[in-house]
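The other protein chains are all here in position, but one chain of the complex has been omitted.
Chain nomenclature is as follows: A, B and C, assigned in order of appearance, with residue numbering initiated at 1 for each chain independently.
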Amino acid sequence: MSWLPTLVQACYFLAALLFILGLKRMSSPRTARGGIVWAGVGMLVAVLATFALPDMHNRGLILAAVLVGVAAAWWSGRRVAMTAMPQMVALYNGMGGGAAAGIGAAELVAQVQRTAVAVPDTSPLRPESWALDAVHQVAQLTPVALGLGVLGALIGAVSFSGSLVAFAKLQGWMDRRFVFPGQRVVNLLVLLLAVLHGVMLVTGHLTVPVIAAFFVLSLLFGLLMTLPIGGADMPVVISLYNAFTGLAVAFEGYVLGNEAMIIAGMVVGAAGTLLTQLMAKAMNRSLGNVLFGSFGAAAGGAAQEIAGAQKPIDAADAAVMMAYAERVAIVPGYGMAVAQAQHKVWEFAKLLIERGVKVKFAIHPVAGRMPGHMNVLLAEAGVPYDLIEDMDDINPEFPNTDVVLVIGANDVVNPMAKTDPTSPIYGMPILDVAAAKHVIVVKRGKGTGFAGIENALFYADNTRMLYGDGQAAAGQLVSELKALDA
Amino acid sequence: MSWLPTLVQACYFLAALLFILGLKRMSSPRTARGGIVWAGVGMLVAVLATFALPDMHNRGLILAAVLVGVAAAWWSGRRVAMTAMPQMVALYNGMGGGAAAGIGAAELVAQVQRTAVAVPDTSPLRPESWALDAVHQVAQLTPVALGLGVLGALIGAVSFSGSLVAFAKLQGWMDRRFVFPGQRVVNLLVLLLAVLHGVMLVTGHLTVPVIAAFFVLSLLFGLLMTLPIGGADMPVVISLYNAFTGLAVAFEGYVLGNEAMIIAGMVVGAAGTLLTQLMAKAMNRSLGNVLFGSFGAAAGGAAQEIAGAQKPIDAADAAVMMAYAERVAIVPGYGMAVAQAQHKVWEFAKLLIERGVKVKFAIHPVAGRMPGHMNVLLAEAGVPYDLIEDMDDINPEFPNTDVVLVIGANDVVNPMAKTDPTSPIYGMPILDVAAAKHVIVVKRGKGTGFAGIENALFYADNTRMLYGDGQAAAGQLVSELKALDA
Amino acid sequence: MIDGFVALYIFMLAAFTGHEIIARVPVILHTPLMSGSNFVHGIVLVGAMIALGHATTPFGIGLGFVAVLLGAGNAAGGYVVTERMLEMFKPSGGKPGDKA
Partner (left out) sequence: MIDGFVALYIFMLAAFTGHEIIARVPVILHTPLMSGSNFVHGIVLVGAMIALGHATTPFGIGLGFVAVLLGAGNAAGGYVVTERMLEMFKPSGGKPGDKA
């Protein structure tokens, strides 16, 4: 054994180690930033080591493809808006799934060639175009490797086409949910056909047409499975496809005999599966409900009657109320993200803090449209994370809070989740803002939230509505507050 | 490949899986009880599978040894008192270390024989007594395997002799700490000599005398390393040796090519190392301090002067005080374990609860002499674990508590840990019982606790002393309480 | 090729490791972690490079080229996006990050 392969192996080992350590760091807020760097170093080491592998051809082509791919992704990842992050994750994840499927395809085709050489007279159906000029020196794949390779290709292809649909939906290129009667049956049939072709590949029907049909069916299934799912459920679906890609990479890693791929893929596969469940749980839904349910459709049934009227307030009064309060809590929601109001909100909060008001941000786990959405936006605006409180920590404090400023949040502060058993959000834990002395709600009008239902909070005696776009309203609050001191 | 080895392999895989799942369950209070059963099933599967291995000789002997070993350990483990658990763990752990060392020795001796056959004329120093009548059919060990085998044997031997010393100390067979000047230097020398012999074994000096010297030195080091450590520090040391044995098992597993041993050993090695650190941290000490420090010796320096006198109370008054209190917290300590008072204490608490008093048990993480000591005793007496509160949870509640009953605790309620920087326990977090309205302390007299220092709590204005043996005092409290109702 | 059982052990242990690492992660980190693990499976790039490096037919080379492109996109894009998200998690005293 020469030293070069050993060195490459050592590099792969180091990479696997750094991936695990990096993910470990990423799962704690204090060390998260360093984590991605550790994992990045691991990736660099693994890629450089692969260039040094002894029996590699096409080194120039490889370098070109790597450079082009890295440059394009780097550029797009750098310039995309913070709010578009989920769809970018979907896109890059789809690419990974596609790469895994591509590896599977390449191995299957190569196996066809090797089989042709081994038994040259028993495969008359093989198209002649697959010239056998240079046959792999590698031995035939074992049945286990063949099976895992096919499975990985299936999963990777589903993740590829599914992620692209998710991307298109979140990007707004595909607005409507695509639903038709009997959809589930059709989807199931396509999946069964794809699996059937996969089984054929493993059980001796390894021909190019079968391979082609197998991939077409797999891609089609990813497409069909994702089309009926609503845009707001996409983060969970993307997380699921992320786990899929991990598994696909692990299986193709087995085919290639590459332990770093096996480990990294499997770690992501397991971590991603758990993460998907945690995400669904944070939305108070089951994974099955996300994938096959029809959340939006069910909403809007027999809603509870709400007494009273919404009572407006103007920005000047609202600013004064908060300026002379002792404790203020700010509850952001999806509307703040739409309005991109986080910078203005933080500016306003800073002015309050300067005046000696105790300000906290109260974050509901599923505020916005992806887990941690509000945290990411507030962090972007520069809000230090020790001002940010989780639901469980802040709920007991609302009775001692003078003013709660709800900005663009709706479902996550809807008391009907506790009082109305017919509500689609019944049972979801909410931020108990109604317990505070005063509530000010910033929204544009009478629009409903994600669940599409009325909100009793807006009609409560201690609630005042400050109508307007989130960013504009926050801007007004800032000017009024500055005017107070002038 | 025949089906039998595959089946055995599958059994080993199942065992490894069950060990991990079992440990996972054991690390959460809700599922802990089931965890050991899962792991136990894994062990059973692995042992039965090993009997089925095809190329095994001496099956009768193996069965005899297994039966005798199991019977002896089962019997001793069943009948030992609950308070003697730590030394039993030490004993069984030492056995594991010894077994690993034994495997290492057997492999090394076998390797000597194989070497002799391979190059019969180059080892003139080999004693003739090691007859070569039947030589292993197995190939020579690789250098890596040889190295790991020697390392595992070293660690296993240290764990063996060290654990036996720990057992003897906790059992009370070896009361004094064995300390002499220059001890650390001697210990270091012995360790270096052992390592030196290990290196010789790996670098071509594989002869029986060197093997023998290597084991004698390793065992001696384990002995010397453990002798100076005080009995109260033993739980941490036992945990360390537990991790050692895990590592030794993993290394010998590599030599034997047995993945179940590698995985189980390595999991325990890593888990045990972390657990050791957590234990030391819970005692507010570093691992180095436990192993090389002289905690008992340093104590008793320039202690802070304490004003006031201890004010006694009799059982009748104490019982009345608690009977008419709204909230009572009971703080047990090492003295409760010595007095075996847990059953009486729980009887007393139940009587209070029947009267409508809100009773909680407040447990300091290092109360007693092993982590979780109080929990185990209270659980034994039948106290439901939802009445038991951790330090962090109950400390804020003491100001609202009417009476705290401290029974056999001392250091863990000593306020000087917060006030006196010269105190050996300075910096250790304590149970803040002084904040309660009244404190009643049960102890036999003016004896000090583990740290050997005075306790300002006993002299505080709101503290009353109920002198007497823990069990007797609790018994009196019970009778007085019953008398109240009669 | 790795022997069947050894591979099984590696699959199992890697799955446990991944599961345990994520087991108690706070909600606030769900999205960055999804992105971070998305980056980690960018290791598929290495596999794609090997596939292209061993390809000999024009079709195989084309397939490998696309796979490397996609894999490189996964790795680089995953890194940038995760890095940008995590960069924004800072304790008190941080300055506003880059504009969205």
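A few remarks follow.
The definition used in the following text is that a residue touches a chain if its C-beta (ideal position, glycine included) is under 8 Å from a C-beta of that chain, and two chains touch if they have at least 3 such contacts.
Values in this document were obtained by computation on a predicted structure and should not be read as measured data.
Touched by the hidden chain within the whole complex are the displayed chains A, B, C. Listed residues B:266, B:315, B:330 or B:425: the one in touch with the omitted chain is B:266.
Set against the missing chain, the residues B:7, B:199 or B:274 yield one that touches it, B:274. Although one chain is not shown, part of subunit A still touches it, namely residues 9-10, 13, 16-17, 20, 259, 263. What subunit C contributes to its contact with the hidden chain is residues 2-3, 6, 9-10, 13-14, 16-17, 20-21, 23-24.
Heads up, the rule we're going with is that only the chains that are shown with their structure count from here on.
Each chain gets one centre point, the mean of its Cα atoms, and the points for subunit A and subunit C are 14 Å apart.
For the pair subunit B and subunit C, the distance between C-alpha centroids works out to 41 Å.
Between the CA-based centres of subunit A and subunit B the separation comes to 44 Å, rounded to the whole angstrom. Under the contact definition stated at the top, the residues of subunit C that touch 2 or more other chains are 16.
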